[in-house]
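Dropping a structure here in structure tokens format, bear with me for questions.
With one protein chain held back, the other chains of the complex are shown just where they sit.
Going in written order, the chains are labelled A and B, and every chain counts its residues from 1.
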Amino acid sequence: MTDVRAPQTDPFDPAAEPGDSPRPGPASPAGGAFGLSGWLRWAWRQLTSMRIALVLLFLLALGSVPGSMLPQQGNNPSGVRQYYASHPALAPWLNHLGLFNVFGAPWFAAIYLLLFASLAGCVVPRTFRLAGSARTLPPRAPRHLARLPRSAEYVTTLPPAEAVETAARVLAGRGFRLRRADSAVPDSAGTEPADAGAWVSAEKGYLREAGNLLFHLALLGVLVSVALGGLFGYKADRLLVQGTTFADTASALDEFHPGRLVTAGDLGPFTITLNRFDASYIASGPQRGQPSAFDAQISYTEQRGGPARTGHLAVNRPLSVDGAKVYLIGHGYAPRFTVTDARGQVVYDAPTPFIAGPSGNFLSEGVVKVPDAQPDQLGFTGVFVPTAVDVGGTLESVFPAADNPVVSLIAYAGDLGTDSGVSQSVYQLDTSGMQRLTARPQVLQPGQSLKLPGGRGTITFTGYVPWVSLAITHDPGQLPALICGIAALGGLLLSFMIRRRRVFVRARAGENGTTVEVGGLARTDASGGFEAEFASLAAELRAACQQGRHPLPEGE
Amino acid sequence: MPSPVLKALPSRVPLSRARRRAVVLAAAVLVAALLAVALVAAFGGGSSGVTYLDSTDTAVLYASGHRPLAPEFSSTTLSGAPMRLSSYRGKVVVLNFWGSWCDPCRAEAPALAAVARHYQPAGVSFLGVDERDSQASAEAFVRNYGVTYPSVGDPSQVIALDFSAVVPLAGTPTTLVIDPSGHIAGAVFESATYSELSAILAKVTGKGG
Partner (left out) sequence: MPVNVGLGHVSNAFLIAALVIYSLAVVAFAGDFAYGRPRRAAMARGQQAQDRAAALATVGAPGQADQAPAVPDAPAVPEPADAPAADSMPELEVPALRAIREAGRWVLAAVALSLAGATAHAAAVVTRGLAVHRAPWGNMYEFVTALTCVAAVFFLVVLIRYRAWTLGVFVMGAVVLTLGLAETLIYTAAGELVPALQSYWLDIHVTAMTLATGIFFVAAVLGFVYLRVDRYTRRVAAGRAAPGNGIVRRLPGIEQLDRLTYRTIVFGFPVWTFGVIAGAIWADQAWGRYWGWDPVETWAFVTWVLYAAFLHARATAGWRGRRAHYIQLLGFASLIFNILVVQTFIAGLHSYAGVG
């Protein structure tokens, strides 16, 4: 049973669906030779039907679920790798189905594109009709107003024409669009005999359809905005140590996720220097250890050779640079090490970013790789403890600020695995080809050195500097999406709050005076209240008649 | 069976033929646009994961007339001497972007050294651009691999930034071959092999390998 078959005799809405044009088109494909255009038309009618929209909505919701349950390649690539490791048989199949990148998968795109085609096919013609019907008058008043859902009747001493005119003025005063009995506008019902008696039709609430259409068009706009961002936008991450500069080029970014039509050449050309980063934490009370302020002082140039500007980056306050936005996402500590090798050469002297672990208070872990130490490559795994306290033999950090910084190191020598060409993570040490040099972790205070056994060299912990992690994003669809979202909300409110309703008034002369009948009809009454409105309107109409001759306003 | 009340209320105003056609046309255009977006989105290649380039050609030759001009830079070498790219005008220059932390750079280092040994006597110059490195690590690398040609430091990667405006330079290692007029004639956008580099150099210098 399809929607197509049902004749759409909505008595209210001239904006009927394109599917139910008065032309008696074939309603079912089972009717013999149909032709390609007939099939296409049938398919289009199906697509734009409410039922298919409902099915597509379900599929959209259903399709989103695996995207929230399984790790997704875009958000959580390491999680995907872990899933492969723990489900080696299942993972490739899930990958074939696109379940590790649900929201970029073709089948998901098909669902929402079909949904929006359905929506567009429904909404665009209705927009045209709405524009066309902006001046349409309400229909003629029906003969039997008592059959309408709301009806009222009263008697007045005014003659019928005047009673109707009084009612018309009241209705006009309330904002209704009127159609009077004497207007010469023909209507499609054509052959109606001339009406005896006076009547007036009133209609209100046209904005409801406009709000409805605005909502759906705005959703379309959101989709286009998201597509804009996906095509022309990009997201990138960079960890920046205090005192260093980075240039916005693909090779300088730790992670770069370009949109489909973005190339590396679309980046930049700004540079950012982290001059100073300060973090302060609450020192006492129940919120001890919570951050109270972060301040990253930066200087940046928007063009190569352009003037250097200074600025501040703070949490929740991005910096706009050259069309991109730079966000302060995180921070941490980079302890500084100097390594000399067996030959006495300084082979490493740099701040090394350590990453805070889950135990809190910025207890951080990191790795130092010295691939050019002679004769063997050296590697160190380390823990940086900002405010170190010895708790039963283990070092714990009790406060996130670096009040008592120490570093604990384990040294290795051998083959780091860096020369094979396969990229490794800079935060992980592969010790499979290495020999452990120190039996226990060695704790160093700032300035202290660790002498490696076998004369392999020394490592000195010379201090620390902070680092910040920055997110650089460019999304041309961001502002349009916001505007469309707000427009959608506005359209939604309009369509829910405004009732489309019609009120009819007929007056005929009778024995006791003029009998005035009032009838009312609300098409959509989402928020309720038409009953009350009609009742008060009827009372007001009667009161206006009972006041006697309604005074003519000036100038009429 | 619709009641007489319904019949009295006029309903739709049917669209004229022209209006109907306009509606269908607008809808068709909209659907076509959506489909286009879908196709581009679905088949335009992956945007998840780390992507440095969207080009699959990693070794490139530029025909003369289509060679981008290499941006000028001036910096200091690792040993502290000042250096400008324009001082290499008139010579073929192999410009190699590297870093001691970059594992594919370490893997290509022997091949580069071999190419240098072969072509330096023929008059080709070699220059390294050391990206995002500390002085100590860079010097240790040079010592370790016996690099015979100078490198300039580029810790902020501004030289890479300038070059990425003319060629799709998106990571290390990248090796560019600049002709005597200062234009980029060839490039390898990944770890370079001996055969790739010598093929490019043979073309650019006109001399065989």
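Definition applied: a contact is a pair of C-beta atoms (placed from the backbone, for glycine too) under 8 Å apart; a residue touches a chain by one contact, two chains touch by 3 or more.
Computed from a prediction, not measured in an experiment: that's the story for all the values here.
When you scan A:G35, A:G175, A:G285 or A:G393 for touch with the missing chain, the hit is A:G285. From the set A:G74, A:G366, A:P400 or A:G417, the residue in touch with the chain omitted from the display is A:G74, counting the whole complex.
Contact with the chain that does not appear here is found for just one residue of A:L40, A:V65, A:A131 or A:A308, A:V65.
Although one chain is not shown, part of subunit A still touches it, namely residues 1, 3, 6-13, 16-17, 49-51, 53-54, 57-58, 60-61, 64-65, 67-69, 72, 74-76, 79, 102-103, 122, 146-155, 212, 215-216, 226, 235, 282, 285-287, 290-294, 315-318, 325, 327, 329-330, 471-473, 475, 478, 481-482, 485-486, 488-489, 492-493, 495-496, 512, 515, 521-528, 531-532, 534-536, 538-539, 542.
In this text, only the chains that are shown with their structure count from here on.
Annotation: 32 Å between the Cα-based centres of subunit A and subunit B. Residues 9-16, 18, 21-22, 72-74, 77, 101, 104, 106, 109-110, 113, 116-117, 120-121, 124-125, 128-129, 132-133, 136, 139-140, 142-144, 147-148, 187-189, 192, 224, 227, 230-231, 244-252, 255-261, 263-265, 267-269, 271, 273, 304, 338, 341, 345-350, 369-374, 418-424, 426 of subunit A are the ones touching subunit B in the complex. Within the complex, the subunit B residues that touch subunit A are 2-15, 19-20, 22-24, 26-27, 30-31, 34-35, 37-38, 40-42, 44-54, 97, 100-104, 106-108, 131-132, 134-137, 139-141, 143-144, 155-158, 160-162, 164-165, 168-172, 174, 191.
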